[in-house]
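These notes are about the structure you will find just below.
Here the complex is missing one protein chain, while the rest keep their positions.
Then we have chain A:
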Amino acid sequence: MLLITGGIISCSSTKDKYTDVTDIEDEFKIEKSGAQLWGEACNRCHLAPSPADYNDTDWNTISLHMRVRANLTEKEITKIETFLKSAN
């Protein structure tokens, strides 16, 4: 019984340690938010646009245009577009 209990405790503590390590790894893999990319990528050429100036449909078209024009990665423009749609 003690062995079983000890095994359970040991498994639990191992899992906790694993979770802690995973959290640390995630911390190092924190990616930029859409808002952060919006500020960085747009301001490289012009002032960052107001999300409210266009609706979701317009942002679809503008995002495709700017993805090519500004040579943004697919991930960057997807995040920026999602942010603009959520904030307009």
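Definition applied: a residue touches a chain if its C-beta (ideal position, glycine included) is under 8 Å from a C-beta of that chain, and two chains touch if they have at least 3 such contacts; residues count from 1.
The criterion applied here is as follows: contacts and distances are computed from a predicted model.
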UniProt protein name of the chain not shown, from "Type I-PGING CRISPR-associated protein Cas5p", "Amino acid/amide ABC transporter membrane protein 2, HAAT family", "Porin" or "Anti-sigma factor antagonist": "Porin"
Candidate in contact with the missing chain, chosen from A:S33, A:T61 or A:S86: A:T61
Residues of chain A in contact with the chain not shown: 40-41, 43-50, 53, 56-58, 60-62, 64-65, 67-76
